[in-house]
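The next block holds one structure in the form of structure tokens; read it before the comments.
Yeah, one chain of the complex is gone here, protein chain that is, but the others are all in their spots.
Now for chain A:
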Amino acid sequence: MAGLELLSDQGYRLDGRKATELRKVQARMGVFAQADGSAYLEQGNTRALAVVYGPHEMRGSRSRTLHDRAAINCQYSMATFSTAERKRRPHGDRKSTEMSLHLKQTFEAAIMTQLYPRSQIDIYVKILQSDGGNYSVCVNAATLAVIDAGIPMRDYVCACSVGFVDETPLADLCYAEESVSSLSVALLPRGGQIALLQMDARLHQDHLEALMEAAMTACKGVSKVLDEVVRQHLQEAAVLNVCP
């Protein structure tokens, strides 16, 4: 992009971060009473709300029932006020359908679906404010919501996007950086397994390894934060249960 210096000579980015620095992640679990699990997550200026229902009996068309595992149903949406330009966002446009598909795929890999045959797990994610890394924030929020719902997972799924500017990998991109190049990775940090990998950029093959390495490190950073949030939440819940 012309005229925009994404990485200064001193090694600082537009918002003053270092190349490998993540944005501030803040999260809360159990924000809704009605849902089985819910979470709210902020990553810099991107905010997302995730709600999980299930596992429950199949609803809607029964033909989607899987006899050996649970079916996962994901829905991604963006609030009309989430971007700078107010926009009516119709359901089922290509981009949001694709995002729902990717979320579904990520959680199919992470949730131990074989424990709930013939049932369904619904994951609804809404972006309240969008400032880059929508997919990653959605995955992180949904992970917390799934944990809140008490659904067993193989590991935390942590997602992060990375970009490549001036031969340097940048972690956790904001909107301005995202338009240049972006690689999103959803990682199960303990085994270093990649549940989803997506890249939208022209990048020489030789740089791929460095970029993936950076992405995986960033994901592990996110996982630490998420772990802390979960522990914090459990402690609070335990205290509330002991002295009602």
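In the analysis below, a contact is a pair of C-beta atoms (placed from the backbone, for glycine too) under 8 Å apart; a residue touches a chain by one contact, two chains touch by 3 or more; residues count from 1.
By definition in this document, contacts and distances are computed from a predicted model.
Trainee: According to its UniProt record, what is the protein name of the omitted chain, chosen from "Tectonic-1", "Protein PBN1", "Casein kinase II subunit beta" or "Exosome complex component RRP45"?
Mentor: In UniProt, the chain excluded from the picture bears the name "Exosome complex component RRP45".
Trainee: In the whole complex, not just what's shown, which of A:125, A:139, A:196 or A:230 touches the removed chain?
Mentor: With A:125, A:139, A:196 or A:230 as choices, the missing chain is touched by A:196.
Trainee: What chain A residues would touch the chain not displayed?
Mentor: Residues 92, 94-95, 97-98, 101, 105, 108-109, 183, 188, 191-206, 208-209, 212-213, 216 of chain A touch the chain absent from view.
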